[in-house]
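This is the structure I want to talk about, given as C-alpha cells.
A single protein chain has been removed from this complex, and every other one stays in its place.
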C-alpha cells in the first residue's frame, strides 16, 4: 500500500499515519519528494484492507500495490489450470482443446432437450447447457422448470454422454443442483452473491463463474477467490459482455478481458457470445473473436426452434446455424493454436 | 409492442409476423410508411415478452410501448405510498417528514452500536442502520458478526426506541432477520438476486431495496415488482450511486433517478450518499443534493470512531460530523417542502 | 511516480528501470517488500509523462503521485477565483452570489431573443445564453444562424444590460465570437478539441468550459489547463451530465463532481441541468440539487415557446416555468449560504 500525503501534511500527522500502519504489523518507509511525501507500507496489504486510512488527517490518497487475490492469481497456479469435467475421460477445460458448451437457454421439456443435445453434440460441442432455474428481469416471465429440469438434464446426460451445465440461484438449491449436473453455473447477476459463492465453494463440482454486468476483471477474480477460499479450486471464468452506454448490442463483449485474465490467473476463461450479442446474427463474429483473443472455450445458446423458445429466443442459434458456426470455427481454432473438442463424438449411446 | 420491419420485407413475412403476434392473443395493426412498414401490436405486451420476435424473417427491431412493471407503477398506487415502520407511532417513509436512517456500516459490538444509536438519535435520525451480514469484495475482509449482531440490534432498538435496518444476503436467513429487525435491506449486489427478492416478498417487513451498481431505473422497479408480486407491498427504493467511468468518486450518485422514480412509481425513494461518495467529505453535499432533488430520506453511515471502523471507515461520518450535517439539512428540507423526522427524539429510554 | 515491479523482476531489470528514470532528472528510491519491490520516483512526474515505463522489462505497473494540472489546481489559486463578467459592475462568477445564465438553446431571431432576455432577466437571471453556431448530431438539423446571431446577441445585450454567452466551434471563429460576447463557451463535444482550447486561451474573454460526455474530472481540469497555459485564467467549469448506461435521462448529472471540483480547483463550477435532464420536467430538481451540492451557478435553457423551438425544445423551460424555478431556488440558495444574483434587475434599458 502506498499512502500519498497532502501538500500541507504536518510531521505529527505523518507520525500518526505511520503508527496506524505499523499497528497492524506492517513496516513503513518514508520518502520525501519535492511536492509530496509518500509513505510506503511494506508487508501484507490485506491487513490494511479494513483500515480507514483516508480518514487519517494528512492523507491524500491510498494506492494498493499487491493484487487482492491469491488463490486465483497466476503466481499461485502451477501453470494454467486444466479442469476435468465429469467422469468422462478427456473432457477438460483449459487445455489445448477448446471447450464448447451449447444448448438451450431453458430446459423446456425432455424432447427438446434431447434434440438439442444430439444436435449440438453432432455439431461438435462437448458439453450441454440448459437452464432449470432462470433469472428473469420480470417476475411475470417464464422462470424455468426447476427440479424437473434437473432430472431431464441427468437423463439426457446418460443418453448422450454429454456433461451438463446449469445455473444455481439459491443457496438452498446448491446441493440438489450439484447432485444432478457436472458444472454449476453462477450467473452474471449473482457474481457478487457472496453467500452463494461460498456455498458452491463447499461442493465438489467445477463452477462456471460468469462476470457481472458491471464487474471489473479484478472483482471477477475476487469472486473466484471466494469460491476457492472454501476449498473448491475448479473455477472456470466466463466473459459474457459488460454494460456500457452502447445500445446497439445487449451488452458489450469485453474481448480484451480474455487476454487480461489469461495473464492474471491460472484459471481457464471461456466466452458467452450469446448474452453479449443479444441477437443471433452477432453470435458468430463474437465467437470467432473470442477464440482469436485466446479464450479456452465458448458457451452458446442453441435451440431446435429459436422462434418458439420460452426465453432468449432472439439470441439463440438454430442447430443448423450452430453447426455452420462450428465448421467455420475450426480454422480460427487452428490459427489460435487450439483444436476443437476431441471428446465431442464419443461412442454414441443414442443416435 | 411496435415491430419495425426491414426495408426488404416481403408480404409473406409480414403475414407471418402478424400471425405470430396474434397467436398469443394480441391484435395487430399494419401501417405502411414511405420507407418502413410498422406493425403495431395491440394488447398486453407482457404476452410478447417471451416471444422471440427478432428471429422472425423481416423484423428489423422491436420497441415496447408499455412499462413492464405494474404493482410498482405510479398508476397502480393511490398517490405516493407512505410506509409505516415498526410499531412506533409516526415512524414512516414517504410522507412529508424525511426518513433519516443512520448508523455504522457493520455492527461491531454492543457498546459501539448503542453509542452510535444514541448519537444519531440525538442528532435527529429516526432509524438505526447496522450490518450483521456484510457483502465484502474480498473473502479475507471482515464479514460481519452475523446472528450475534441481530441480537445486538434488537437490544439497542429496545433501549433507544429506534427501528433498525439490516441487510440480508441469503434466502436461508430471511426469516431470522425478519424476526429481529424492522426493515430488511437488499443490498446493491443482490438487487437481481431473484430468489432473495421473492423470499423477502413473503415476509411482513418493509424492504429497503438498493439499486444495483449498473441497474437501470426500470430494472430497479422490476426488482421491486418481484417483491411486491409475492405480496409484500412495502418497498422503499434507494439510489446509492451507479458505476461509471469516473474514478474520483466510488460511485456516481444518479440524483436525477430520484426525480424520475418519483414520477414513475408510488414507492418512496431514499438516497445513500455514503456509498455513492466513498469518502466522508463528499457525504454532506450529496445528502443535500438528494433532498433538494426530492428524496424521501437518507441512509447514512455514521461511526463513533471512523478511523477504527472494521468496514467502510473511509466513508463514515463521525457522530459530530453527522450532527453538523443534520443541522444544515434543516434548511434544505424546508426548501424542499419537507421536515426533519419528528419521531427522532422520543421519550428517551436510555440517555 | 511509483513503479511496481513484477514478482519475477531481476536485479539487472531494476537497475535498468532506475537508470531510465534518472536519465530524465528524477531520483529513485528502492523499497523491497515481502512480495513486490517498489521504485519511487522523486521529482517532477511530468518529466516521466512521455516515458514508456511499461515497456521496460520487469515493470508491472505505474502509478502517478502528483496531479497533472498546475494552474487549475486548488494550491495554485489564492482561494476560490471570482471571475468578472463583461464591464458591468458586480457581475461575477464564483463569489457568494450565484450566477444564473438562461436563454434559448439557439438564437432564432431578434424578437425571440429579446423576449427571452427580458423574460429571464425579470425572473432573476444575470446572464443570457443563446447559440449562434450549433453542434448538432445530424448534418440535416438546424445549425444555428451563425454570424447573424452574434449581432443579435450584441444588440440584445445593449438593450437589456445582460452579458451574453455563446458557443464557439471553430478556431477560425474565435476572434469574431470574442468581439461579440462576454463569455465564450466550449461545448461538451469540444472539451478535448485542443486546437480550440489553445485558441480561446489567447483571447481576453472568460471561457465557460463544459465537461465532455465521457470526460473524467481530471480531464476536465486538464482541458482548463490548456486554456490557462495560453494566458487566459478566466475559466468557468460546467458539469452537464455524463454518459452512462442509464437511458431514463439524456445524461447522468454527476452532482458529486461539483463537490470534487470545489476541492480540487480554485475555478468556479456551474451546472447545466437542461442537458443533463433532456426533458423539461427534470430541470428543476437537478437545478436545486446542483445548488445544494455547492455549485456557483446554473446555465438553463429557456424559450418563450418551447414547443416551437428549433433545437432542444424538449428540455427548454418556458419563461413561466423558469420564473417559478427561480422563486423556489431562493430557499435552496440560502440553505447553501448563497444569494441569487443581485445584478439581475438593473436600470432596465428596455422594459
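To keep things simple, chains are lettered A, B and C as they appear, and every chain counts its residues starting from 1.
Basically, contacts are C-beta pairs under 8 Å (C-beta built on N, C-alpha and C of every residue); 3 or more make two chains touch, one makes a residue touch a chain.
Just so it is clear, the structure is predicted and the values come from calculations on it, not from any experiment.
S.K.: So which of A:10, A:23 or A:328 would be touching the chain we can't see?
M.R.: Looking across A:10, A:23 or A:328, the contact with the absent chain belongs to A:328.
S.K.: Among C:80, C:95, C:110 or C:313, exactly one should touch the missing chain; which is it?
M.R.: Residue touching the chain left out of view: C:313.
S.K.: Under the stated touch rule, tell me which residues of subunit A contact the chain that is not displayed.
M.R.: Residues of subunit A in contact with the hidden chain: 214, 216-218, 242, 244-249, 252-260, 263, 276-277, 281-282, 285-286, 288-294, 328, 331-332, 334-336.
S.K.: What subunit B residues would touch the chain not displayed?
M.R.: 2, 4, 7, 29, 31-36, 38, 40, 42-44, 63, 65-66, 75, 214, 243-245, 247
S.K.: Which residue numbers on subunit C touch the omitted chain?
M.R.: 20, 46, 49-56, 68, 133, 135-142, 169-172, 189-190, 192-196, 198, 213-214, 219, 222, 225-226, 229, 243, 279-280, 306-314, 316
One rule holds in what follows: only the chains that are shown with their structure count from here on.
S.K.: Report the inter-centroid distance (CA atoms only) between subunit B and subunit C in whole Å.
M.R.: Taking the average C-alpha coordinate of subunit B and of subunit C, the gap between them is 32 Å.
S.K.: Could you put a whole-Å number on the gap between the CA centroids of subunit A and subunit C?
M.R.: Roughly 40 Å separates the two chain centres.
S.K.: Where in subunit B do residues touch at least two different other chains?
M.R.: Within subunit B, residues 214 contact more than one other chain.
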